[in-house]
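One structure below.
Taken from a larger complex, these chains appear in their original positions, while the remainder are omitted.
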């Protein structure tokens, strides 16, 4: 069921107006500067901002409309607050049981599964007060998942976690996305997480939606680079897993050619999504030889977008796939990179991190 | 229902009454004014041993006392007392005019008959006005006793019954105020409407007027009516 | 020296226990409502709940006596329904004590509830906890310290208080004669020895109970995180 939103809310000095449809069974990344209204948006959906105006509908059910305000407890949102709130009077086990007890009979993962997947067994008897920042976040996320939500609202749920913890938890979210039809809203400052998990992206600025669309479209649109922040641009490819090699590389088929990437977990034949950060793509007029980069794709230059800085964003087509490259203006001029030019995109295998590959639906 | 100052004596009388008649008497004590309010609001008391004569009379006017049932059962006696041994000499007036005297305790004359009596005595001595700033008042004669006993007030007019009760020994110095110096502290008993049909209540009043009870009353430092 | 009659002690404990229970039952929802409401009537109700305190106990008792006496509408209704009077009965005592100690229950509880802020309730709501559930699963346990204060103050105050009880209860041995009245009586009737003994028993007993309560609270403390 999709989540339809057409809401507005004003604080002194801040106005939020958002109209958007969040697709079911997909993760929508909410991206935007600090103070742009991301957390406020999630709070409106959860029913925690009584002064919000407008309409919120989950599938056929109206959660909010003029004269209608379904209370938060009847909405069934699984929320991870940005401050990873835990009940201070309950142990970790108590916090988890709180959610599980109230979701009894509803579909969802069992307590034991969650405890195992989030590695929470050592923390169960602990009080929230002594938990580290990352431990709190893991508990908060686990608890939200236990509440058998109809929509997940995750506000920077992994911000305090290190990469290896993230790598443990992300697959869990992917499975959840793929085996349910929950809309999942995911606020994050990490484009790697966004690209790996999210199908759609909403970029917010000062309370408005600046840009929205599929991650593939938005991230591979050269003109979106300034909105997303230079470091974070990068296209997302759909690829099919062809083989896992014994030297630790996985081979993927894309519409034209293959990619070799550090090995990841996925069945042969599975479709995956691969983010290729724009800054990690090198363009070469000739097919380079004797080079450590394994992936050399023939591409045709599409749009060339000249921003303010020294960089140029270049849209590339490789068969049906779109790529995005960022090069310096100097290089673009020296190599004569213009629309229609055929050249080669060089991508290092290792530049594509484990976190950049996710299972596609 | 028994006025607080008579509580101990009433207790002993009740025991005598029980021994003699087999009836049990449950005793409730309280300030007479409070008992009045309670009786007026329908308290289930059957006999009232008041600390004054006016309250039973008033209740009778209001129809809460069985007409003509009230009679005097005891006469209060007043004593000027100090917890200090030498303070009261042969001439009580000396003690009352002693410039070192800080506080003289009396019962509140508006509330307690003993207070009114003490006032009368002081007025008789012509020291009432002079002592105004040194007067401290208990709400009833029991509290007044406490004020003196603790030594907080050097002197006080108390009920003789407090000092002379059996097995009481408070020491100090005292002057028993002769009866003539104040209007008699007549304490009346009355049969309340609630006790009208209870033979035990009627029997208790009879016992109270009888010789045994009178002896007990005397032993507690009260007088008895002629 | 013989031990004075101890039946008032038991009566007192019964009264304080029942009164405290009644107070918690009434005061908790009231305090909760006050802590949550945005109604304009809030300060008015807050002021009213503190009012019983300002009247002298005997005077409050006097008015209660008038209100509850069989000659009033309420008292008469009570007699009709139960067959016995509200005044001079244990029930009457409980009502009077509860009214008088109400501020000691409501105020600390309300303060405790208000100190919790909104965050835990928002969280609980997103976890499907409705208002009643939130109250029992979040507000009550987190306001534990407030309940402790409310209970101790209400209980102790009911134990010690005698003005209201004396007036409404009429000091009937075994029925409405509580220990505070008994001690009061001993002092007023100059039975100081008995008063000392009763006071000492009362203080020791109260001290033991309070010590137990506080020691437990210390063993299982609760802090907000």
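Every chain is named by a letter (A, B and C) in the order it is written, and numbering of its residues begins at 1.
What we mean here is this: a contact is a pair of C-beta atoms (placed from the backbone, for glycine too) under 8 Å apart; a residue touches a chain by one contact, two chains touch by 3 or more.
Please read all numbers here as calculations on a predicted model, not as lab measurements.
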Assembly formula (labels as shown, counts from the whole structure file): A x2, B x1, C x2
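Operating definition for what follows: only the chains that are shown with their structure count from here on.
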CA centroid of subunit A to CA centroid of subunit C, Å: 56
Subunit A and subunit B, separation of their C-alpha mean positions in angstrom: 91
Rounded Å distance, subunit B centre to subunit C centre (Cα mean): 35
Subunit C-touching residues of subunit B, taken from the complex the two chains share: 4-5, 7-8, 26-30, 34, 37-38, 41-45, 140, 142-143, 145-146, 149, 162, 165, 168
Residues of subunit C that touch subunit B when the two form their complex: 58, 62, 65-66, 69-71, 85, 87-88, 166-167, 170-173, 177, 185, 187-192
Touching residues (chain side subunit A, partner subunit C) in the complex: 46-48, 71-79, 81, 85-89, 98-99, 102-103, 127-129, 143-144, 147
